[in-house]
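Can you keep this structure in mind? I'll have questions shortly.
Only a single protein chain was left out; the remaining protein chains are all shown in position.
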Amino acid sequence: MIRNEQLGAGLWVFGRTVDRYAAGGYGPAVRTLQAIERAGQVGGMANLDINYPFAEPDLPPEKVFEAMERQGLRAAAVSPNVFNSDFPRGSFTSPDPRDRLRAIDIGKRCAEIAHEWGADYVKFWTGQDGFDYPFQADYAELWDLSIRGIEEVARSDPQMKFGIEYKQREPRTHIIFSTAARTLVGIMEMGVDNVGIVYDMGHSLAARETPADVIQLLHRHGKLLGVELNDNWHDWDDDMTVGSVNLIETLEYIYALRRIDWQGPLLLDQFPYREDPMEAVRTSFRTMRALDRLLDKLDLNALAE
Amino acid sequence: MIRNEQLGAGLWVFGRTVDRYAAGGYGPAVRTLQAIERAGQVGGMANLDINYPFAEPDLPPEKVFEAMERQGLRAAAVSPNVFNSDFPRGSFTSPDPRDRLRAIDIGKRCAEIAHEWGADYVKFWTGQDGFDYPFQADYAELWDLSIRGIEEVARSDPQMKFGIEYKQREPRTHIIFSTAARTLVGIMEMGVDNVGIVYDMGHSLAARETPADVIQLLHRHGKLLGVELNDNWHDWDDDMTVGSVNLIETLEYIYALRRIDWQGPLLLDQFPYREDPMEAVRTSFRTMRALDRLLDKLDLNALAE
Amino acid sequence: MIRNEQLGAGLWVFGRTVDRYAAGGYGPAVRTLQAIERAGQVGGMANLDINYPFAEPDLPPEKVFEAMERQGLRAAAVSPNVFNSDFPRGSFTSPDPRDRLRAIDIGKRCAEIAHEWGADYVKFWTGQDGFDYPFQADYAELWDLSIRGIEEVARSDPQMKFGIEYKQREPRTHIIFSTAARTLVGIMEMGVDNVGIVYDMGHSLAARETPADVIQLLHRHGKLLGVELNDNWHDWDDDMTVGSVNLIETLEYIYALRRIDWQGPLLLDQFPYREDPMEAVRTSFRTMRALDRLLDKLDLNALAE
Partner (left out) sequence: MIRNEQLGAGLWVFGRTVDRYAAGGYGPAVRTLQAIERAGQVGGMANLDINYPFAEPDLPPEKVFEAMERQGLRAAAVSPNVFNSDFPRGSFTSPDPRDRLRAIDIGKRCAEIAHEWGADYVKFWTGQDGFDYPFQADYAELWDLSIRGIEEVARSDPQMKFGIEYKQREPRTHIIFSTAARTLVGIMEMGVDNVGIVYDMGHSLAARETPADVIQLLHRHGKLLGVELNDNWHDWDDDMTVGSVNLIETLEYIYALRRIDWQGPLLLDQFPYREDPMEAVRTSFRTMRALDRLLDKLDLNALAE
C-alpha cells in the first residue's frame, strides 16, 4: 500500500516551465525556496528531487535544507544539473576536457550535499550527452566517455549511491543512456557497486518499453535505485499527470512495484505548463492511490492468468 | 532550377535558441536587427519570414524594413506570434474571448505590416490552439473557433494572402491544424479565397505524411501558398539542416516542387541549437542545390517508372 | 445506451487468422458458413460485415443470407475484397486497366448483394491502393484513380450507400486513403452524395488521430457512415479487444458517439490470432457496456470542463 512517506516530486515541478517558443516562460519566475514552499502546500507528500547547482548561484545548500525541514520535506535525490545550456556540447562526453571536469566536479559536489541532507542518491540525467546528426559522433568514444565519467564520480564516494536516469531523446535527438538495458550494460562495464538506475515511466514509454517488464529486469539485476511516475502520449516525454493517458500500463507498473515490494520514494516528474502545479501533483497522487486500492480488490492470481 | 532569389529562412533561425532545460538559452541574446544582419551574412539568399510582435516592443516595423533593405533582403512572410506564453490557453481557441480578440488584432496588424513591406503572405502557425489531455477539450468548439478566427482575419483584408502552417504536436500535445488534409478541410469550411497552406517539410514528416504527395494534393486544390524546408528524425520537429536524415524524401520533395513549377520562396525553418546558424543555413542551401542538380541529370521519366 | 441490436463484428473475426510467418494459419481453416455459426454462438449481437467474393467461389449469396437468418444475424455491411493477392498492384489504382475494371465490378456486385440482404452500406477498404517505395508512384495519378474508381461505383447505384475505411499503412507501406481528413477531401472531390466514411478506431489511433475528435469532424460534415471498434499499441493495426490498451481514449470515443446520438451498428474489427474468437468478441462487448454504464454515472458537464 502506498504511504505518504513515499510520495514526492521533482522540485522543478513547482518552478516556472519554459518551452522553445515560450522562452519567457509560462507564468512568473519561481525561486528555489519559493518552489519548496509550493511543494509544502501540496500536503501528504514527503520527498523532493532537487537539481544542483541551484538557479541562484549564491544560495547555500543549508538554506535549502532548512526550507525543506520547515515544510516537513526531505531530499530523496540530488540531481547534478549538467543538462542545461552550460553544457551545450555535452557534459561527460563533451569534446572539451574542461566541460568533462566541470561535470565530474558537479557530480562530486552533489554527493557531498546528498550526504549533508541525508538524501538517498545522486541522480544523473545526462541529457546533453548524445548526438543530433548522422555521422556526427564517434559512438564508441561517446559510450566510453559516458561510462568513465559516471564511474569516476561513483568511485570517488563509495558510501553514496548514484543513479542514472535514461531517456531516448530530448534535448539531443539521441541520448547515450537511452533504454534500461543499454544503461544496465553501461553499469556492468563500470564495474562498481554503487551505481543503479532511476526509472522514469515516461521516458520508458517513449522508448517503447513495457514499464512492468523493465521493473522486473532492473530488480532482477539489483539495479533499481529509484522510480518516477508521470504519463505521456507514447512518443514523447510529455510529463503529464499520472494515468491520464496510459491508465492500464500505469496500473500494471504499480502492480510490478508491489510484486517486488518497493518501499522507496515514488517521485513525480511533471511539467505542468498550463496547469496549477500543486493541483497537478495532487491529481497524480489521487490516481496513484486509486489504482493502488484497485489492486487490493483485484484477484491478482486471476490477473496473472 | 533553384535561384538565389528564392532562397530564404525564418528570422528566428538567426536568434537565440532555447529549450525547456536550457531556459537561459544557447548562446547570448540576439536582437531583431542583429538577427537580420546575421541573415545578411549568409549570402546568396533573399527572403525572410519574420514573427510579429517583435521581441522588442518598441521596435518600429519601418526600422526592420530598413534593416532588411540594407542586407538586400525582403520579407516573404509576416507571422503573427500567437504561439508564445502570451497565449498559454490558446490564441483563436482560448476560452477567454479577450485572448481571441488579441490574436485577431495581431493577425490584422501583421497584414498591415505585410502590405507595407510588400510581403507575400501572413502566416498563421497556431501552436497553442489544441489540447493536452483526453477529455480536456470540446473538439467541435476548438475546430469551430480555429476556423472562425482565421476566417475573420482573412475577410478583413481580401487583398492579402493568409497561410496556415499545420503541425501535429508541440507545444500542445495535439494541435488543431495537424495535417495537410485537415487544414484543407478547415479552409474549405472558411469559404474564403485568400487562405492557403504553408507547407513545412518537417511538420509533414513528423505527421507521417509523404512530402511529394502532399505537394501535389495542395497544388491540385490551388492552396499551396508557401513552402519551408528542414529535416528531422521522423517523429518530432527537430528542425535540422535540409537532407541531413531523409535525403531521398527531400530529393522527391524538390522533384515535386519542380513538377508543379514552383517559383516562390524556399524558406528554411531550422533551430541550430548547437551549430553556427549562418553555417547551418549555408549547408542546407548547398544540399538543396546539389539535389536540384542531381534532378537535372536523372532521367525523370525512368524515375517515374 | 448501447443496445444488442447495435452490436456486431466483421465475419473475418471468426475465421482463420494468418500472418506472414504463420502462412499455414493459426488453427484450422474456417468456411464462410461455419464462421457465421460461430458468430451466432457469441450471443447478444446482431450485425455482420462480410467480405465478398467469399473464400468459396461457388457459394451463392442466398446461402449466406439464410445462414445469417438462422443465427438471428444480419449484414450491416458488404465489403468488396479488393485487398487480397488478387490485386497485388492495386485495385482502383492498378496500372493495369483490367484490374481497375475488376475492382469496379466487384464493387457493383457488392451493391447488388447489399440490396438483396438489406445491408446498410458497401464498405471499401482499398488496402492495396498505395505505394511502398519513394519515387515509386505518381501521387497525383494514384489520388485521381482512387477517387474516380469509387465515384464510378457510387454513381452506378445512387440508392446504395458506400463507405470508405481509411488506414495509413499495411499491407502497403502507404495507403492512399490514410486519414479521416484526406478521405473527406477525396469524397468532396467525388461530388456524390452517397459516399461516406467508415471509421475504424484502430486505424485512427495508428494514424495518430484523436478518435473523439474525428467523430465530431465526420459528423459535422454528415459523412460518418459506420463505426468500428478495437484497440492497438498506437503504432500498428493490432486489432485487439476493445479498451485493452487505450481505455481512456475508448471511453472518450464512446462518449463522442453518445454526443452525436449514434444509433447505428457498433462493429468489431479484431484479429484474435491466439485467442478464442467468440470469447474475444464477448470481452469487447463487456468492456463497451461497462464504459457505457460508466458514462451514465459520470457528470459529463464536469468532464467537459
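Should a chain be cited, it is by its letter among A, B and C, assigned in written order, with residues numbered from 1 in that chain.
Everything below uses one rule, namely that contacts are C-beta pairs under 8 Å (C-beta built on N, C-alpha and C of every residue); 3 or more make two chains touch, one makes a residue touch a chain.
Just so you know, these numbers come straight off a predicted model, no measurement behind them.
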Of A:Leu59, A:Val192 or A:Ala212, the residue in touch with the unshown chain: A:Ala212
Sole residue of C:Gly25, C:Pro53 or C:Gly264 that reaches the chain not shown, by the stated touch rule: C:Gly25
Of A:Glu62, A:Asp96, A:Asp138 or A:Glu279, the one touching the omitted chain in the full complex: A:Asp138
Sole residue of A:Arg74, A:His174, A:His203 or A:Arg274 that reaches the chain not shown, by the stated touch rule: A:His174
Those residues of chain C which, in the complete complex, touch the missing chain: 16-27, 83-85, 88-89, 127, 132-134, 169-171, 173, 232-233, 235-236, 238, 240-241, 244-245, 271, 273-274
Sites on chain A contacted by the missing partner chain, in the whole complex: 134-135, 137-140, 143, 168, 174, 179, 181-182, 184-185, 188, 207-208, 210, 212-213, 216-217, 220-221, 248-249, 252, 255-256, 303-304
Missing-chain contacts mapped onto chain B: 234-235, 244-245, 247-249
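As a convention for this text, only the chains that are shown with their structure count from here on.
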Distance between chain centroids, defined by C-alpha means - chain A, chain B (Å): 35
Multi-chain contact residues (two or more partners), chain A: 235, 244-245
